[in-house]
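A protein chain is absent from this complex, but the other protein chains hold their places.
The block that comes next holds subunit A.
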């Protein structure tokens, strides 16, 4: 900043920090870490860290994708169930139809892209709220997941992925572990970091990133200056679907079986993590790093409650409290960022 105005001094730095979307999430993460680390030896040990980073990683990948979508002004309620659908497709194809794990994953990816494309297409063509459109997709996918699984297996789960061709390599790549300082960490953590870095780069340093903020901030104004709003939104839905495919594959490879109701209920956790990370429900504002930190908070609380020996039901209470706090904080930030100066 070569041209600093004297009026920037003083309030400038504080303001800049305050309008960072991640601020609330960072403060929350520190508080949650301090709370659990202060009471549980296991929680703050290196094994403990590896333990709570694990749920944070798969949630984080989804939260980042959902954050991009929310910044673009849309929701996707079908994302959670889609992680189940892609996992089921992969396991069914490779255990019942003799496809290799890689081919099955490829088919699952194509299906996911199609679902994302249709979600996006219906939203931009009909102008219906994405909340409703993807609620429809959500229920349809849920029905298909259960119906097809039952019809094929007579039960509500498919398993036996371990015997499929290519399983070992795929598992090593997506669901394996790596050693750091003598402790095993899940490879998914690396995927999570990679996805976060990529999303941040796209958002902050590319033209499509600028368009994402614009279509979420004011779609009409964005169109007026030539932003391809429809393409941007459809691409965002497809990105979310790809993230769901990645997470679905990671989980299927890790457990070697998939429940027909896998991912159900997760869609709201993704949205909550993104909101805690600073995404506005109204779009146009937020960050990928914030959503990742939101996911980290969930990972810590999820395992921390267990380490403290509490009933896991308290996790839901925690979820709700964090959501309320985060939305209130976000509203303040937005007012501050948008206030008109006279």
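One rule holds for everything that comes next: a residue touches a chain if its C-beta (ideal position, glycine included) is under 8 Å from a C-beta of that chain, and two chains touch if they have at least 3 such contacts; residues count from 1.
In the analysis below, contacts and distances are computed from a predicted model.
Trainee: When one chain of this assembly is omitted, its UniProt record names it as which of these: "Sugar ABC transporter ATP-binding protein", "DMSO/TMAO reductase YedYZ molybdopterin-dependent catalytic subunit", "Na(+)/H(+) antiporter subunit B" or "NADH-quinone oxidoreductase subunit N"?
Mentor: "Sugar ABC transporter ATP-binding protein"
Trainee: Touch as defined at the start, partner being the missing chain; which of A:222, A:244 or A:262 qualifies?
Mentor: A:222
Trainee: Could you tell which one of A:103, A:210, A:261 or A:327 touches the chain left off the display?
Mentor: From the options A:103, A:210, A:261 or A:327, the contact with the absent chain belongs to A:210.
Trainee: What is the set of subunit A residues that contact the non-displayed chain in the whole complex?
Mentor: Here the touching residues of subunit A are 3, 5, 7-8, 12, 16, 19, 201, 204-207, 209-211, 213-214, 217-218, 221-222, 224-227, 284-285, 334, 337-342.
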